[in-house]
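Dropping a structure here in structure tokens format, bear with me for questions.
Removed: one protein chain of the complex. Kept in place: all other protein chains.
Moving on, here comes subunit A:
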């Protein structure tokens, strides 16, 4: 423990009053940063008052005091009982409110530069822990010890420094590198996070724009009296689905190609649940192609019995289509051709009608006419 200085408030020459509030170790109490202990200016009068300390003795005073007292050259510390000589350029603003901690950390900085071994340098964890404690003891001696202890610790420190020069240098470089690395990693992580955040914002915004666009398109088309085709609308409503979007963009024409390019470049789009494929208009025949393949209907076919109804009001008004008559007649005439009952029985169950038809056609292509093929199979 450093010698205790008795608190005193005796005025000193030069109109400067000494400090009266001293913490046990001779430093001003923390948190008393509202009044300069030297000139007694209070923060109320000077809002930006800044306190400075000099690591010679860690006595704090306001910056104007420092300027006033030390601009002319080195001076004795204005604190009562402190006989240190301070220089202007030694002053700095403290990091900690508690100046004893400030001092401790300054000492630690020095110790740390010398004792910078890491766990890997030791055989066992226990050795490392003992080393840590040794360093801590030494630091404690430097910080809190009385003069002889301090001097002894100081000597130890210097001795160690001399003995382990190369190691210290090596560890310092390694440490620096590691710091640098972790700093870089941190920075990279932060940048990535920022980027993702931006992406998310962009995505949200685009979604909003998309919604507005759809709405506008709908209104436009309503204006023109032709509602958007259902299928298109369904696709438009889908968000974030790039493939579909591309289709829509094509459909919407060249005006939105720029959008499409912007959209495809987004990274970090979220995976969404696959939405069901858009349903087209309902097809009662399930995709079966109904255009006749074996014949072609020429316009103008007719039949005398039909002809006379063409002018009959009772038929015409009812909406009867005379082409319907011919097409049905043709369909009935050709129905069943190319269907082989035997095959159907053999293959039947598992195959869809269209497949059978396809098969029949394929067979027909290979083997010329139907009956011949049938015989071959028999």
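One rule holds in what follows: a residue touches a chain if its C-beta (ideal position, glycine included) is under 8 Å from a C-beta of that chain, and two chains touch if they have at least 3 such contacts; residues count from 1.
Please note the rule applied: contacts and distances are computed from a predicted model.
UniProt records the chain missing from this view under the protein name "DNA 5'-3' helicase", selected from "Cytochrome c domain-containing protein", "DNA 5'-3' helicase", "Trm112p-domain-containing protein" or "Uracil-5--methyltransferase TRM9".
Only one of the listed residues, A:155, A:174, A:193 or A:316, touches the absent chain: A:193.
Among A:132, A:168, A:217 or A:330, only A:132 touches the chain that is left out of the view. Residue-wise, the contact with the chain that is not shown comes from A:109, picked out of A:47, A:89 or A:109. Not every partner is drawn; the one left out touches subunit A at residues 30, 95-98, 101, 104-105, 108-109, 112, 125-126, 128-137, 140, 179, 182-183, 186, 189, 193, 196-197, 200, 204, 270-271, 346-347, 349-350, 376-377.
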